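The structure is given below, and queries will be raised subsequently.
Not every chain of the complex is shown here; the ones you see sit where they belong.
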Amino acid sequence: MVATVGTRTDSTSSAPARSSLRTRRRLGPGRPIRFGPTIGPLLLLTVWTAGSATGLLDERVLSAPWTVVTTTGELIESGRLQANLLTSVQRVALGLGFGVVLGTALALVSGLSRWGEAVIDGPVQIKRAIPALALMPLLILWLGIGEVMKVSTITLGVFVPIYIHTHNGLRGIDSRYVELAETVRLSRRAFIRRVVLPGALPGFLLGMRFAVTTGWLFLVVVEQINSTSGIGYMMELARTYGQTDIIIVGLVLYGLLGLLSDGAVRLIERRALSWRRTLAD
Amino acid sequence: MATHPGGLTTVAPAVRIAELTRSYDDRTILDSLDLEIRAGEFVALLGQSGSGKSTLLRALAGLDGEVAGTGLIDVPGAVSVVFQDSRLLPWLRVHDNVILGLTGPGAAEQGRESLAEVGLAGRERAWPNQLSGGEQQRVALARSLVREPELLLADEPFGALDALTRIRMHALLRSLCDRHRPAVLLVTHDVDEAIVLADRVLVLDGGRIAAEQLIDVDTPRNSADPRFAEIRAHLLGALGVTGEPREPREPRERSRD
Amino acid sequence: AGDDKTVSALAADAPLPAQVPKGTKLIVGDPAVKVALTLSGQIDKFSFDIEWANISGGPQTTEAFRADALDIGAVAEIPAIHATWTGLPVKIVASKFRKDPINHPTYELGIAPGAGVKTLADLRGKKIAYSPGQAQGALMLRVLKKAGLTKNDVTLVELPSTGDVYVNALASKQVDVAPLGGVNNKRYPVKYGRDGATTIPHGIRDDPSHLYARTSTLQDPAKAAAIAEYVQAWARAARWVYEHPQEWIEGYYVKDQGLTPEDGRYLVDQAGEPDIPADWSEAIARHQETIELLAAETGNPVLKAGDLYDLRYESLGANAVKGGA
């Protein structure tokens, strides 16, 4: 049995390229599809449009895409959307910033010292297991109902995935590299910079993907408290009033933000992890 | 069928490579390389570090899809590869690594036998990272020998083995060849090893086959044989090593310090 | 969806059928009445199937209505208004009030420690918890109106009134004033009284409690008839609760809701005697006021309160307790 592989076969070569060994055997996912990442969301949009057009999706529960577009237009015209979005983006950005620093720092302490881990890890798991809403009274008591409380709550939400993923990534660094670091007598600082952080980077970046969406999700919780602006506030208000179209605008916005921020982190991932050769390549 | 090993022949070869070009970025590694290997022929491939031996093997194994290049490659369907790194799956125990992909009721037993042949009986349940370098290499060898390939591509399969173990592995490889007569392309850095094992030795340089040497030494091949020494000198010359005496070590003043 | 028409849709003014056809089923979101009917032994006396849903509050009820997962909801004044505004036509089929409503208020104003609010006039310049879209929010607007204040005279702090948020906000002095309902009225001054926490009455009627259903449900003759039967049972249950406070405290507050008997006693006393009027005109008039207040607040059109009521059910509840009691 002889198979022929013609990878960009020379036209001068006499033997015909009968079958491609590569495509025949290929177990990996194959070549990337052009605009692949847009296909799923577009499909979703198509189903939604079709459902709305045929009346299969009840307009009063899930507004039609065109309703969402007009509602968005109205919201933008009245300035509500931009104003709310701006406030929310500021809160999330601040919370994200603090959360990432806090999470990474704690992950380093906990990952590189048994005592750090003993003290930090348990409480983080507990924090993670407790619903954010249930923690609100305590946070209100300690931090008031102003911006400080809002940003702190987002920070507390965001630091968890950063911590867990970085810690997990860090703990998973091959001990051979740690041995190497020891034999070249790396200082602890250099060890962290050269071995730990790059080694934990894949984990950290996955954590970032969660942190970004977590930030937005916590917004919905904190913007119920003493807010008069913000996307979460806008949606919560629409929910109490039963304004389906505004809720759906909010959902679409959330979906877009989710897609975009996830895409951004993945882009960074592809750059930062360009040294990796994996199944995905 | 022509009985003369190597050389131009009109019989359908097991492996046929024509005008194979492969480049990484701007560096052309293989440059319009032509090569044929007959069924049952044992070819050894020498070449400097970085000359493209592994690149050639990967192309033959169909593993260079992402690499830029042109050319024609004809290989049999059943190819077995020993990678330069032993490439054991770290999450499978040694025995499972050996029988990876084998099906049928006899697989487990075959795997055990194969491990015993490479001197690792009793280590079936070890994890790969619990093995020494040479042991890992032997597991990889066992994995490729337990299959019955029509083409065996082996990338320095004996590099981490001591002299005695190496001789044993040579014997093992030879007995496989005698049983199933696969075409073999063996990359090695040991010129003597190449001469002992191969029907034909190639030297890769500048992206092409820069030298080709039929091994017409009588078996059993003895490195003391003058023809052996002659071929060795010729091959070493092709590899850029001139003069058998190794470069002298600077005399060291042992009483200083 | 909710608008699937039965073969012969019942006109809005057509008389209610007397008989409930076999196989009719109602989904009722009124968990307290379920307990009352169980305790009074009436739960199995319906001539149709009934499925109880533990759904309460405007948003949840509205969502369930939209999903066609609920036929009757039990709420206060506000949800019917918002539902209509957002394109979900509903009608009130039963109304219950409290006798002596000023002395039996649903809500009181919780005053934060040291806020120094003794009367409604003291509200000027204070931070007031405000939950738009909820009954408590509407109440605060009316309280301000009554005190002769506008929104600009106070600071409205938007907070949802779910759970114990208001109590915590008051205790931590994040707001000066917040409407407290139910057991929190009692618990808040007990807990924080030593710090200076108090509650004051607001002196406004806040006692309406309605059953409502989607207009489309009422077009189904079978369901319309079943609802009529339910409304009567509902009224009898309310009466039974009033007449059997001990059983109610034991069976509902303590066993079902996990409160202490004292809490239950307080809530029973607070509720007072139910008033199920046979004439809704007064209720409609008050509802109209609320509508106007909210319309001005939210920029929605003013609705006619009368359109929110299905008058065919007007006297059913009152007659049921007259006969039953």
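In this document, chain identifiers A, B and C correspond to the written order of the chains, with residue numbering beginning at 1 in each.
Quick note on the criterion: contacts are C-beta pairs under 8 Å (C-beta built on N, C-alpha and C of every residue); 3 or more make two chains touch, one makes a residue touch a chain.
Owing to the predicted nature of the structure, the values given are computational and were not obtained by experimental measurement.
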Can you tell me the subunit counts for the whole thing, written with the labels shown? A x2, B x2, C x1
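Note that in this section only the chains that are shown with their structure count from here on.
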Distance-to-centre winner among chains (Cα means, whole assembly as reference): A
Centre distance in Å when chain A and chain B are each reduced to the mean of their C-alpha atoms: 46
Interface residues, chain A side, partner chain C - complex: 58, 60-61, 136-137, 140-141, 144-145, 224-228, 233, 236-237, 239-244
Chain C residues touching chain A in their complex are 1, 58-59, 62-63, 66-67, 82-83, 85-88, 131-134, 157-160, 164-165, 168-169, 171-172, 174-175, 298
